[in-house]
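The other protein chains are all here in position, but one chain of the complex has been omitted.
In this document, chain identifiers A, B and C correspond to the written order of the chains, with residue numbering beginning at 1 in each.
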Amino acid sequence: MTTAALPVRVGLAGATGYAGQELIRLLARHPQFVLAQATGSPAATTTRRLPALARVWDGDVVPLDVAALAAASDVVFLALPEAASASVGPALLDAGCRVVDLSGAFRLRDEEARARWYPATGALPEGVAYGLTEFEADAIRQARLLSNPGCYPTAALLALLPLMQSGLLADQCEPVIDAKSGISGAGKAPTDRTHFCENHGSVAAYGAFHHRHTPEMVQALGGRRVTFVPHLVPLDRGLMASVHVRLTPGTAAAAVAEAFAGAYASAPFVRVTGTTLPEIRDVVHTNFCDIGWAFDADTGRLCVISVIDNLVKGAAGQALQNANLMYGFDERTGLL
Amino acid sequence: MTTAALPVRVGLAGATGYAGQELIRLLARHPQFVLAQATGSPAATTTRRLPALARVWDGDVVPLDVAALAAASDVVFLALPEAASASVGPALLDAGCRVVDLSGAFRLRDEEARARWYPATGALPEGVAYGLTEFEADAIRQARLLSNPGCYPTAALLALLPLMQSGLLADQCEPVIDAKSGISGAGKAPTDRTHFCENHGSVAAYGAFHHRHTPEMVQALGGRRVTFVPHLVPLDRGLMASVHVRLTPGTAAAAVAEAFAGAYASAPFVRVTGTTLPEIRDVVHTNFCDIGWAFDADTGRLCVISVIDNLVKGAAGQALQNANLMYGFDERTGLL
Amino acid sequence: MTTAALPVRVGLAGATGYAGQELIRLLARHPQFVLAQATGSPAATTTRRLPALARVWDGDVVPLDVAALAAASDVVFLALPEAASASVGPALLDAGCRVVDLSGAFRLRDEEARARWYPATGALPEGVAYGLTEFEADAIRQARLLSNPGCYPTAALLALLPLMQSGLLADQCEPVIDAKSGISGAGKAPTDRTHFCENHGSVAAYGAFHHRHTPEMVQALGGRRVTFVPHLVPLDRGLMASVHVRLTPGTAAAAVAEAFAGAYASAPFVRVTGTTLPEIRDVVHTNFCDIGWAFDADTGRLCVISVIDNLVKGAAGQALQNANLMYGFDERTGLL
Partner (left out) sequence: MTTAALPVRVGLAGATGYAGQELIRLLARHPQFVLAQATGSPAATTTRRLPALARVWDGDVVPLDVAALAAASDVVFLALPEAASASVGPALLDAGCRVVDLSGAFRLRDEEARARWYPATGALPEGVAYGLTEFEADAIRQARLLSNPGCYPTAALLALLPLMQSGLLADQCEPVIDAKSGISGAGKAPTDRTHFCENHGSVAAYGAFHHRHTPEMVQALGGRRVTFVPHLVPLDRGLMASVHVRLTPGTAAAAVAEAFAGAYASAPFVRVTGTTLPEIRDVVHTNFCDIGWAFDADTGRLCVISVIDNLVKGAAGQALQNANLMYGFDERTGLL
């Protein structure tokens, strides 16, 4: 944990994407962080409006200049494509900044895995922490470079880790993670995939067995294999992970409840709803992850439903929660 | 197969519900069936408009009178709650009509299962066939009472049965069926669950381990246990079953393709898309079921994606497809 | 303006409706108001969950008892049907509370008009102010009973009053107000009208020439007649008023800009976007009203686009903005 002069000066690279805009919105009401510089691509700074943010934050989005950004900032949030993060992140560290990176550039610790799934990135810098806040708080407080989790891993791991850590997951069980995400998860770039008419009134599965969030989950689960199939559903924001697992024979319903209650007793942003299944609408525009489940005690089959806002707990919100820890603030600051 | 005087006179009970209206739309352009009488609840006949059907079908919806309905009809489609079907169906059979029932009243053959899941229904009449068209054509042709499959079982079974029948499913595999349905699947009655604002921008899981379509699937799969978790997604119509299974070790990718190609070589309404995953938007307002998959040959894990329009192939369309067989017509008549 | 002991104790009647829930969300982060008691119908208190509000506000919703509510509160927000407000509001005033009413019970000053449009309400109490914040601040500060404007009038009047007050509206012009609202505007009760499938993929006009918000607008416009046609559009929340008018011949484009700039120079929640037309997505979940326009100087025709979140600036947000003025707080408190 670092003691810092207040307010902490924050830089933001990638201000005009969906996660970047959400960060601006959150930072604007944070009492200790102040947004000192926001950068975007030259095109974005001239042609894209941020009308929703008028009077929330009225600063200018300027072209990215790493030296200028470093000079203006104590900590920099990177909401960039991973190749850009892989280049800009280490440069900012060298310049003495702390970094919170929202891309996948620094998530995988294994060199081989990183080379396969994120070929545009290089060696991992020193001082990287994986920012799944509820399970990595100590590492996060010390982090020089905070690697913020992917949206799908956030929802899925918060559902699975309590079961793993309490030893309830059956030995041979390979969890099936069937996930549903709003279209903002596909990014702001206009493509055939993000066209309104391709998604309205439809659902589409994609990336089965080949999504880059799979190795991230496997790493956090200590190598356990998972089946991960994401789907795009016709909503703007919000994400559900439906996690299908088998528990150790003989597990009682109470043990499931205890596993979750214990894991999240002091977690302000995880709301355990028990056997009431949570819905996406309960968490959008918040940093909450709601977790509930259905358990068939006779057979040991368990379905855990975990919902988040992909742009908040799945991106900007968790990033700010982590930055709060990095600077010794209450993790709720600016988020409740 | 029965030889019938043409055109065949059709009765419809439950004309104002979503499935009923879809049947009217389909029957209106069928060259051999003619809609002779349509009934609805007294409230429906006086207060509900069917403006979308003007000039498509301009008949009157009259209160249900079983004797009058039987007198007017050779075959009657029942789009009623199961308790009503359980009472009206046998009466119509006694009066000499053939019956196509869209409720769950006659789907489960096992008395005990039926008593548990459909307590408002009684003994099964003679001559019932289960109307999963692509696998039950012979029985369907002879049926006096056709029990039309549920929407979820239709999508899930069309994904699973080719794997079962070709012996590819691993012995111990209990399929995980994670399904997503549009809101029309929850019926036309206004409830908290069907309110626009409860569903827009949201996804909700429900009925995990306790949905009545589970025993229907288990029955068709010869007793194999499945995990079935349905979800409501914010679209009007359309349904996807994402089916997660394990195949026998050593299964080759080509064997998967052959299983589906073989099963549906002569099925006009199943489009096998191979490793291109189908989307709901491709099938809405049609009687098609599109089936594609992702296969991880190294581990034998397979994810099959099966999509239908829940009101067409999942209800009215498949009912008409079955009635075509019952009367010796080409099963495509009026559906393409 | 009243000087009050801090924090101010707030009561809320109608806590489980959409406006009520939004009020809870806003009050939870207000530094000077504290929610002391929230009431709902007996059914709501036992059967309806407010899962989205867990950890935001964890109080109980209790059955309405006017005496108990008055004893617990300095000021009470009424988010009730107008007949209930007409009865509860005066009783609370008698008990010494100040009241902020979100229904239409106290909006129309003319007895005859009120009898026609709100027959379930009675005589107007003393000390009523109409809470269109940007134009009634002085009256609002003194109000004992604050009558919060309707959602449609809020958007339409903020578009029209600057033109009226600067004398730009042509003498004979009767504005055409073509408005579009999300479905939450139709309330939380499940009806045919609020069913998901009746609205998804559709737009419906309703209440043309016969909506109760028409006389409210006419009153605020000093008797000028308007054509008002509202439409339901398939979104959860948000409202647009497209206002079509004619200006005095010879009006310059600069005069239009000046009229709006002048009217809202010190209004923190009205963002004037000039000839860039605002969109609903820019204002949802905020208390902003964004106003822009297209002007055809040659013919004097002007189209003003005004957008709000119907549950915030159109209901709970404006109510809180007004309560801030009533208690001498900065009107932005808890809203930005």
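Heads up, the rule we're going with is that a residue touches a chain if its C-beta (ideal position, glycine included) is under 8 Å from a C-beta of that chain, and two chains touch if they have at least 3 such contacts.
No experiment lies behind these values; they were computed from the predicted model shown.
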item: Among shown chains, those touching the left-out chain; value: A, B, C
item: Contact residue for the chain not shown (choose from A:G201, A:P278, A:G292 or A:G317); value: A:G201
item: Given C:A84, C:L157, C:L221 or C:M240, the one touching the chain that is not displayed; value: C:M240
item: From B:T273, B:T299 or B:T333, residue that would touch the chain that is not displayed; value: B:T273
item: Absent-chain contact - pick from C:A67, C:A208 or C:A252; value: C:A208
item: For subunit C, residues in touch with the removed chain; value: 176, 178, 180, 182, 198, 200-206, 208-210, 225, 227, 229, 231, 233-238, 240, 242, 244, 277, 279-281, 284, 294, 296, 299, 301, 303, 305, 307
item: Subunit A residues that touch the omitted chain in the full complex; value: 18, 48, 182-184, 188, 190-192, 194-201, 234-237
item: Touching residues on subunit B - with respect to the absent chain; value: 29, 49, 51-52, 54-56, 200-201, 268, 271, 273, 276, 278-279, 281-283, 285-286, 288, 290, 336
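Just so it is clear, only the chains that are shown with their structure count from here on.
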item: Centroid-based (C-alpha) most distant chain relative to subunit C; value: B
item: Cα-centroid distance, subunit A relative to subunit B, in whole angstrom; value: 39
item: Rounded Å distance, subunit A centre to subunit C centre (Cα mean); value: 36
item: Centroid spacing, where centroids are CA-atom means, of subunit B and subunit C in whole angstrom; value: 46
item: Shared interface positions of subunit B, touching two or more other chains; value: 182, 198, 200-201, 234-237
